[in-house]
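Only a part of the assembly is drawn; its chains keep their places, and the rest are absent.
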C-alpha cells in the first residue's frame, strides 16, 4: 500500500512525547512500527523530562532548552501553543492543513467549532488535538435493589428524588437494622454542586469542574446564577438532613468502593464505564446488588439536564516545532492518523494482533479482550490510544469492551438526549489573559470557599448572596467575564 | 549514671513517666508504617475501599508479586543505591573539608564564606535556571550529574562546622605538635572525634538521596537511570487508571494503593537498617578522657 | 623592605613580625602583600579544603541565580531569560494587591509561628526524653521508630489523618464521643486546621528532626552530670541546667535557620489536607502560588513570591543572627 | 556529722575487678586521706561513696543509713572532681552557686557564701569569667569552691590541689585543715602528695591494687609500715629498700647485703633469725653524713646530687642497689661532692620478710 507513503527516502523526525501514560516516545511500539512502514517517516525520541509525570513541567523544560524537536506531542499542549505559538515556538498549521492534509481538513470542515476551539487567539491553529469520541461521560446511578426493597419507583423529579433519598436514609434499605445508609455520595466532592442542575443552576460548562458556560452566546459563570443559589440552599438542607454523605469533602476516591462494597451508598453521579462495573464485582458479595443508571430527574423547571458529557476536543495533541525543516511531510504524517488506516491503527492497534476485520469493521480479538488485563492499558502499551498524539478517537473501540450495564445506561441517556452544549474554551490574547490571570483564580477560590461554607451550614446562602455577588464584582469577576466574552466572540463569533 | 539503682525516687518517677510518654509517641509514630504494611498485604479492593486500618484485609502477596516481578523495580532499586552511596560519599568528601575550613578561626574572610554558604538556604534559583545550568554543564541524564549536582547542602555544612568548632582546641594543638598538617589534623583527629556529627549528616545525605526524586525526574531522561522514588511515581501514574475506567482494576488482586504500599515498604527497609548503625555514633563521651577540662 | 617581602626566608619574615609591630603605615601596601603571602604560605591547605565547597556553590547554586531576574520579567520559557521583556515590579504588585495573598501571607506567618512555638521544641523535647531512657534496647528501637514517619509520603500521612479525623469512623471523634462530645467534621472547620496541620507535622517530622539534637546531646561531657548529681540536681534539673545549656548552640543554629523559613510552609501537605472551607486559615503563600501560578506555568510570579520570601527570610535571619551573636556568641556565619 | 562505713566494698567493670573488697570505718568528723599508686582504685572508691558508681558488692553506710542505692543527691556529700567537671556554660559565680540554687537556698545567702568562699580561694576577681577563660589552677580552685559553699555532711576530694602552685597549695592545705577544724565535716581525701597526706590526715589509708594495705595515723604509717609497699609508698623520697641476709655480727645481728654490713636493732622477733632472707629498709632522712654515736657506716658511691634548698638528695648506690639519702645543705652543696659513706643508727633500720614483705618487729 504505497499511497500512504509520504516520502520516498525514509525521513527521520525528532519528537517529544509526554503524557502521563507514556512519558517518552518509544520507537518500538508496534503501532509506530506499522506507521513507519506505511509512511516512511521515522520518529526519533527527543523527549525532555521524560521521567517527570507532569507533562506541563516537561513541556516547560523542553521550551526552556530553546531547541524544539520537529514534533511536540503532549498532554495539555494547548496552553503552550497558545502562549508560545505566536512567539514562534510552533508552526501555524492552517495553511499546511489546507494544502497537504486532506483528512484533517475534511474533519474540521465537518466540525468547524472544534477547529475554532483548538485555535489560538491569533486565529491560528497550532496543534492537532486529540478528539475523544462518544457522548456520555457521567450519569446518575442508583440502587435499584434498594428501591425495590422499599417499594419505591425510580425518582422522576427533584421532589421524588428527595423522598427517595429520605427513604434511603430512614428506612434501612440495606436491612442491617442501623440507619447507616449514605443516600448520595460522590468520589469527587465537585459532583455534589453538580446537583444544583436540579434547581435550574449550573456547576460547569465542560468536563472540567468550575468551568464557564455559554448561554445564548453569552459567557456565564455557573456560580453566579439564581438557580445556583437555589440549588445550594437546597443542598445545604439535604446535607443537614443527612441525605448527602457527611464526609463528602474528604472521603475522596475510595468512597465509591467503600460505600458500595459495605452496602451503604445509595446514589451517585459518576462515569458510566467505571460505575457500572460494580454490578459485576459486587454481585457475589451483596446479593441482589443492582446499581444502575437512571435518567436525570426533572428539575424545578421541568427540564432534565445531563450537564456532563465527554469533551469534544482535548487540550492534548501534537504540534510542529518552529524549526522543523519538513513541515509539509510532518503535516502529512499528522494527516496519516486521520486517514482510515491511520485512525484504525491508533484506535485499535495492529491488525492481526489486536484486532481483525469483521464485516469491514475492526473487532478486537477474543484473546485480547479476555486475557484479564485492562484493554485500555494494553493499548497504551503498544502505542495506540496515545493521547499526546492528535487523532480522532473511535467510540467503537470502547464499546467493544464496555460493561453491559454501562452500555445500557448510555443507551438510556441516548434515548432522551439530555445533553446541553459544551463550552469548548477560548483562547485569550495577552491583554485578556492578563486580566483573567489577575482576577479569576482568586475569585474562584472565593466562590469555592463560600460554596462549601454554605453547604456545610457554616453560613447561609440567602443571607450572604447579595454581599457575595458584590464581592465578586469587586474581585473583578465582571472583568473576567468581559474578556472571556471578547475572546469568545472573536473565536466563535464568525 | 547508667544505673537506675542510684536514682532518687523522684527521678525514678520521672524516668518512668518519660518512658511511658515515649512509648506512646512511638506507638503513634509506628502507626503509619503498620498501616502501609497492612495495606501492602491487603487485597486491591479492600485497600482501594479504605478498609485497611491495622491489619491486612484479605491477606495476599499480590502486590509484592507485582512489584518484584518488574525488572524496572530492581533496576531503580539499584539506581537508588548508586545515588545514595555515590551521593553520600561525594557529599562527605566535599562537605567535611569544607566545614573544617569554615570552622578555622585563621581562615580569612570566614564570615564571608560562611555567609556565601548560608545564603543559599533561602535564595534558590528556581527549577528552570537550575535545569539549564545542569544542561550547560553537560550533566543531564547522567548518574554523575545527579550525584555531583546535589552533593553539597548548606545545612549539613553548617551543622558540621558547628560541631568542629566545639571540639577543644587542645586536640588540634596536640596533633600539630605531633607534626600533623591540616589534612592530618582533619582526617586523623577531627573526623574521628566528630563521629556523632558526621553520622548525622551522613544520615541526612542518605535520607535526602533516598527520598529525593524531584530532580531525578527533571534531569533524567533514561528510564534505566531513575531511582526508586521516581519509579514509585511512575507506577502510581501507571496504575491509577483513568477515572472513567477505574473499574477495570476492580477485579485485579492488587491496586495502586497496595502496590504503592509494597514499594514503600521495600524502600523503607534499608533506611530502617541504617539508623541503628548511625545511632551507634550517638554514644556519649566521644571526647571523654582526652582532656582534663 | 620591598625585596624582603619577596624573600622566602623565614628569618626575614620573622624579623618583620618582630621588629615592625602592627603600626607603622610607611608602606602599607607592601606590608599587606607580605601579610597575605605569609598567610597563604602558612594556611594554604585550608583554602584548598574550602575550594571544592565554594566552587560547588558557585557552580551549582550561584551560577543559575541569574534566573531570579524573571521575578521582574514577563517570563516566557521559550524566549528565555534574556528574551523575556522586563515588567518591573508588576508581579510584586499583583501579589500585594491581592487580598488573598495578604491572607495567605498572614496564614503563613501564623502557621509558621505556631510551628515555631510548638513544632520547633518538640524534636528537642523528644531528644531530651530519649536521653533519659536508660534501657538501650528500648531507646534504640523507639528512636528508630519515631524517625520512620519521615519516610512515608505526605499522601499516605494525609490519608491517615483524614481517616483519623473522620466524623463517622475516625479515632478522634470516637474518643471524644466517649466524653459525650458530638462528632466534629474537623477537616472542614477552619479553626481546627492549624492544630491538625501542626500536629501532623510534629507527628511526622519530630522524630527525624530530633536526630540533630541527639547528636548534640552525645557531645555533652558526661562528667558534668556527675558533678550536677553530686550537687543535688535531679534528672529534671540536669536536663534544664546541663543538657539544654550545653546543646544551646545547636538549638540556636537550628532556630535561626528555622526563622529563615518563616514564610516557607510546605504546600504538599496543606494541599492534601485543606478544603475550600478551610482556605481562610489554611491558605499559605505556597498554596496560593500553586493555585495562582504554577498551574499556568507562571514561573515569574512564583519567582517574585520566592524572592520576596527570600528577602524576608534573609532579613529575619540577619537579625536573629546578630542578636544571637551578641547574646550567645553562636552564629550562622 | 556522720561517719562513713565501708564493708567489703567491691567494684567490677564487667568482669574486670578494680576494687576488691574494702573495709573502712570513718568516724564522724574524721579526716581520712586515701593514697596509693595511680590506678589503684582511689577515685573509684570515692565515686562509689558519692554514688556515681554503683557498688558491685558490699555495704556502704553514711551515718546509720545504708547508702548503696541512695541517689547521690540524697547522700548530702560534696565532691571535688579530679577533672574539675566545671559547667562550661556558667561563670565562676554561677558554677559555685549551682548546688545552692538547686537546693533553693535564699539568694542573699548564696551571694554571701560565694563571696566568702571566693575570698578564701582567691577567686574574687574571676567570678564573672567562664571556665574556658581560666588557667588550670584557677579552674581547680573553682571546683574546690563549688564543694565548699555547700556545707555538706561529707566532703569528698579527688586530688583537689594537684594543679595549684606550691604556695597556693600550702595555703589551701592549711585552709582545708582549718575549714575542717571549724566545720568538722567528715572528709575523705584522695591525693598523691605525701605532704598533703601527712599534714591533713587524721588517718591515712594506703591502697594498692584495689586493696587496703594499711590504715593508720600519719606518724604510725611513717614509723611502722606494715610492709614494704607501705614503707616504700609513705615518705618522700621513698624508703631505701634492699635485700639482705641476717647474720650474726659482733654486737648482735647484722644484715649483710652487697658487701655491706648493717647492724640491726635488738628486736624480739629477730632472735634466732640468722640466715633469714629479709629486706632492709632505711629512710633517706635517717642517714647522716658524719658518724654519730651508735651509727655504722655504709660505703656508697655518689651518682647525683639533687638540691632542694636547705636539703639535698644524694642519689648513690650501694653495690648494685640505688640508695637515696636526704641531707642538710646548710646553704651550699660543695661539701657533698666528696661523700663516700653514710651513717645510720641501728634503731632506724627496718626489716621486712623477703617473701611476704611484711614488717618484722613492728613496734606497737
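Per-chain numbering from 1; labels A, B, C and D assigned in written order.
Convention: contacts are C-beta pairs under 8 Å (C-beta built on N, C-alpha and C of every residue); 3 or more make two chains touch, one makes a residue touch a chain.
What you see is a predicted model, and the numbers here were worked out from it, not measured in a lab.
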{"item": "Chain-type multiplicities in the full complex (formula in displayed labels)", "value": "A x1, B x1, C x1, D x2"}
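The criterion applied here is as follows: only the chains that are shown with their structure count from here on.
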{"item": "Two chains joined by the most C-beta pairs in contact, as defined above", "value": "B-C"}
{"item": "Interchain centroid distance [CA atoms averaged], subunit C/subunit D, Å", "value": "56"}
{"item": "Chain centre separation in whole Å, for subunit B relative to subunit A (CA means)", "value": "40"}
{"item": "Contacts with 2+ other chains: residues of subunit C", "value": "77, 221, 223, 226, 229, 234, 299"}
{"item": "Where subunit D touches two or more other chains, by residue", "value": "51-52, 71-73, 83, 85-86, 88"}
{"item": "Full enumeration of touching chain pairs", "value": "A-B, A-C, B-C, B-D, C-D"}
{"item": "Subunit C residues touching subunit A - in the complex, by the definition given at the top", "value": "76-80, 94, 98-100, 162, 166-168, 185, 187-188, 275-277, 279-280, 283, 291-292, 296-299"}
{"item": "List of subunit B residues in touch with subunit A within their complex", "value": "45, 48-51, 127-128, 131-132, 135, 216-218, 220-221, 223, 226, 230, 233-234, 237-238, 241-251"}
{"item": "Subunit C to subunit B touching residues, read off their complex", "value": "39, 43, 45-47, 49-50, 52-54, 56-57, 59-68, 70, 77, 81, 126, 129-130, 132-134, 138, 140-153, 156-157, 159-160, 163, 203-204, 207-208, 211-212, 214-223, 225-226, 229, 234-236, 249-250, 253, 257, 260-261, 299, 302-303, 306, 309-310, 313-314, 317, 330, 332-333"}
